[in-house]
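Heads up, one of the protein chains got dropped from this complex, but the rest are sitting where they should.
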Amino acid sequence: PEIVDGPGVDPTCFAPWSEDTKFFQWEGREGPFKIAVVNGFVGNTWRIQMVKTAKAFAEDPAIADKISEFRVVSTGTDAPAQLGAIEDFINQGFDAIVTIAVSPEGFDRVIRLADRNDVVLVPFDNVLDTDAVMQVNEDQLTMGRMWAEFTLNELAAKGVTSGKILEVRGLPGNSVDRDRSIGINEVLEASDGDWEIVSVVGNWDDGTTQKVVADAIAVHGEFVAIVGQGGSNGVIQALMDAGHPWVPVAGESENGFRKAIAEYSDEGLKGISIGQSPGLVAIAMKAAISALEGNVMPQLISVPLPVATYEELEDGLNYWSDLPDNFFTVNEFPPCGVNISGPAIMSQSETDN
Amino acid sequence: MIERFKYSLRQNRGFYGALLGLIVLYLLYNSLHPRGFSTAVLIQNANEAVVLAFVAVAQTIPVLIGGLDLSVGAVMTLASCIASVLVTGSPAEMTLGIILSVLAGTMFGLLNGLVVVYGRIQPIIATLATGAIAIGLALFVRPQPGGDIDGDLNWAITNAVFDFAETYGFADDGNAAWLQPIAWIPVPLIILTAVMLLVWVPYRRSVTGRTAYAIGSAEGAAYMSGLPIARAKIMAFTLAGFFAGCAGLYLAIQTSSGNADVVQAGEYTLKSIAAVVIGGTSLLGGVGTAVGSIFGAFIIRIIEFFFRINIGSFSIDPLLQTLFQGVVLLVAVSLGSLRLTRIKNRLDVFR
Amino acid sequence: MNFYKSLDSDTKPIIIALGFVIMILIVGTIYTLSTQGTAPLLRPSYVLQQLQVGSFLGIVAAGMMMVILLGHIDLSVPWTLTAAAMMATTVGGPMAIPTGIAVGLAVGLFNGLGVAYLRVPSMIFTLGVDQVMRGLMVAHTGGYAPDTDATPLMRFLAAEKIAGVPVAIFVWIAVSLVIALILQRTGFGRSVYATGNREAAAYLSGIRTKRVIIGSFMLSGACAGIAGVLLAGYSSQAYQGMGNPYLLPAIAAVVLGGTRILGGRGRYLGTVVGVILIVLLNSVLSIMQMPEAGRQIIYGSVIIGMLLVYGRNQAVTS
Partner (left out) sequence: MANGSPIVALKGVSKHFGATKALENVDFACHSGSTHAILGENGAGKSTLIKIMSGVLDPTSGTMEMEGKPVSFSKPSDAVDKGIVCIFQELSLVPDLSVAANISLANPPKRFGLIDHKAQNRIAEELLARINCADVNPNSLIRDLSLSRRQMVEIAKALGKNPKVLILDEATSALTSKDVETVYALLGQLKADGIASLFISHRMHEVEALCDTLSVFRNGTHVETFAKGTKSDADIVRLMIGREVGSHYPAKPNRPRPAPFLKIEQLAWERALKGVNLEVGKGEIVGLGGLDGQGQKELLLSLFGVMRGLQGTVTVDGTRIAPNSPAKAKADGANIALVPEDRKTEGLMLPMSIADNLIAASFNKVSNGPFIDGKKEDAAVRSAVEKLQIKVGDVENAVSTLSGGNQQKVVIAKWLMTDPDIILLNDPTRGIDVGTKQEIYKLMRELAEEGKAILFYTTDYAELIGCCDRVSVMYDGRIVSELEGDAITEEAIVAASLNIGTDGEAA
């Protein structure tokens, strides 16, 4: 692509990450386009929801006739397989490839190939440490900061100025885990309170998180607040099982977590839920099409953080009390015309498939 | 010669079955691919398969002695993390880095061998444990994914001979007439073949290599026959480490980086076992060859290729791909049991 | 010392592992004393909580031991466990738990058929089955939007307490009694050892070795199913990938308990001690906030170290 001056098209949807964000422009071409989604691992709810969202969005009337061929593959946690799949789609003459990278590094070759063949490559969610491709993500650092700020505010409101705060980390070595943790700790350290931060590794997995939180409670006694990156259902479960009093908890956007916040916020579970949305895939697809049409696009597209605090939860709107715990509530992004809600994707028995 | 082939055919059914399967699947894939039978497709396929092929070769040797090496994926990861730190700078520094990363894998393999032989611990469980250690070390070397491996190296190694020559400016930037017959061959395939010729073939035809087969077939007999058991076992794991090191090195160059990914390490270990079995090597030891495992690795990859191409109404729902892969794996490994139908003496089942 | 020498080779690992458990507790306590001035590891509540968490691993390991005694292995445990949990919550109501166990039994039966009749090495067959189960669960979640909430009975069995003792521990004890009884006091159990030692000889002794193999895999599947149901109860929900953290620790626990990985030898008590060891080790490493790198290295070194200690007195026989 060519590096051009902004502003880009449709800034409410394709918001540039920061003021320094570059803008890209590809030569516009006629649709419909061939688009592929190259996923890595499949086998957790988030990824399943993402794949379903991608499929549903490809059939959405808003873009359906812009797509001539749409394919989704999951390559597992296997860098060469993912690189291979991307290269294969380039070889097959696909116009755009949307991907969740298995690693923030290592895509030099496919980036080069995509460039040579004028293919639009759009990493999202786990983005690459490069500014050579157009990417779509939520701001993980900000997410970490918001969690910590919310927690500190709630503690301040309760008049708590010291104590142990439990940080539940995600998958070791992952850049999302790194960024979120940096954000969290930055804010906590900057505060005046006298906090002892205990950190455990929950792998973003409900079961592991529950176990390590239960462990931490057994060893450390009470915490004044918990900041968890994921596996939030596990945090709640561990608190309940240990009979730990409700405290402010920051966490992800699982339906179960939001249900718990809604139910117990009066008793002290002052919660904030910010999610990395599986719906990001739709924005990435939309961005790819927009780029193919020749629009000016930001290199790094920032998708607004879907925040919901205990004060903002509303049954049937941003959580569903009658639905299962472990789908991700935030899925739609109205400014982008992405209106595929979590329950619509994850809770209707499919008859047509 | 013909007679020898006849015996070889009878004694290595699994191997020839894998070869046949590979040929059929690959021809089918290429004929369905919009750009089938082109260099670009071959390069892509080779790049995708070569790391797994190396890991499968690594796995083969411990399997031949009747063991399993559950650390190959982890050693690969360790080597790739080391390479991501060392393979950078001047050509001399890069060369040294390349040597050191493969050496690291080899030394780790040696450690495995020593633990198995002198610690008298079953290979499968010893390497389960040392695999954790290797991952720990990899995380230590590279707590976050990253690294800056030379971009030219990455480009040259992951392309055809022509691009290699072009990148490094020899043979008339790849246009020399003498280069043309081989200009289309993917570099990864050349590397794989070269390593096999230089390491596996001599090993196979050495007493140490033969001892590995003998151990897997009948360890007591091998010992009684005065074969160097301890040396052969240590060598088997050392070579496994070496090949895993090669895998790691290639992975690092291919991705220009290192990533101490526990899950990926585990996935490679398991896939290596599958590749070895599909390639006709018996998990009981004594029977099989590393070349078969390479075929096995390619077969595993090719099956995934089919998800990407348009096969009309046979297209598989993305959420059913995993299921399909599992079923194909089960069917592939169950094909071996066709031999059971020929068995007339039920005791032969236990061999 | 004489006492130590007089122990038979099946008992020694158990004693050593017990010693190691005590050592871990001591090291952990020294750490907590020096950092926070308390010794929470020695409190009954902590121990009970570890046993509660350990009971899931313990039940998986009990089943795993049955197949390891045969010289086989069951790599399908992670997704068998997950499938059992997910199907149990999907069905819900009083049939939830029987459904979960039935899923385990069915997968075990399938594994057993593949290993006994097709004679595919279990290492690879169960690997394939694990992937198939994963595929099925991905399709299930993706296609049918199943209910994932645990039933009250599942909650009770996994998370509640009787007289301060988690019910899960009683479930573990019950499973343990059944497995130990099977292994020591039934013809089936003895046949497992015989088949694990030498299948041809067991077959020619008129032991129905295929049934033994199938039975063992079914027990392994059933144990995975029970563990899945409990785990769903513990977390109040079933979720994708919930079984993944249980495979390697279960194998390690069985082996650290003195069961021979090639089959034929091992005592059930050892597996129990092995489970406790692994659970405590994980917990103490987590308490010490050991970074992942150090954790993996320690984990591996402990296994190697202990096996070296077990094996040191073994004689080489050609």
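Here are some notes:
As written, the chains take the letters A, B and C, and residue 1 is the first residue of each chain.
As a working rule, contacts are C-beta pairs under 8 Å (C-beta built on N, C-alpha and C of every residue); 3 or more make two chains touch, one makes a residue touch a chain.
It should be emphasised that the depicted structure is a prediction, and the values quoted were computed from it without experimental measurement.
In the whole complex the chain that is left out makes contact with B, C. Summary of contacts with the chain left out: across B:Ile99, B:Ala176 or B:Val207, the touching residue is B:Val207. Residue C:Ala200 is the one among C:Leu153, C:Ala200 or C:Met290 that touches the chain missing from this view. Of the residues in chain B, those that touch the hidden partner chain are 3-4, 7, 11, 202, 205-207, 210, 213-214, 216-218, 220-228, 286-287, 343-347, 351. Seen from chain C, the chain kept out of the figure touches residues 181, 185-188, 190-191, 193-194, 197-198, 200-208, 264-265, 318.
By definition in this document, only the chains that are shown with their structure count from here on.
With centres taken as mean Cα positions, chain B sits 35 Å from chain A.
Look at where the CA atoms of chain B average out and do the same for chain C: the two points lie 31 Å apart.
Contacts with at least two other chains are made by residues 139, 143, 317, 319, 321-322 of chain B. In chain A, the residues that reach two or more other chains under the touch definition are 42-43, 48, 51-52, 172-173, 353. Residues of chain C touching chain B in their complex: 75, 114, 117-121, 123-125, 127-136, 138-139, 142-143, 199-200, 203-204, 248, 251-252, 255, 260-262, 291-304, 307-308, 311, 314, 316, 318. Against chain C, in their complex, chain A makes its touches with residues 42-45, 48, 51-52, 172-173, 198-201, 205-208, 210-212, 214-216, 218-221, 233-234, 237, 241, 256, 324-326, 346-350, 353. Chain A contributes residues 36-37, 39, 41-43, 48, 51-52, 55, 69, 71-81, 83-85, 87-89, 91-93, 102-109, 112, 129, 172-173, 175, 178, 353 to its touches with chain B in the complex.
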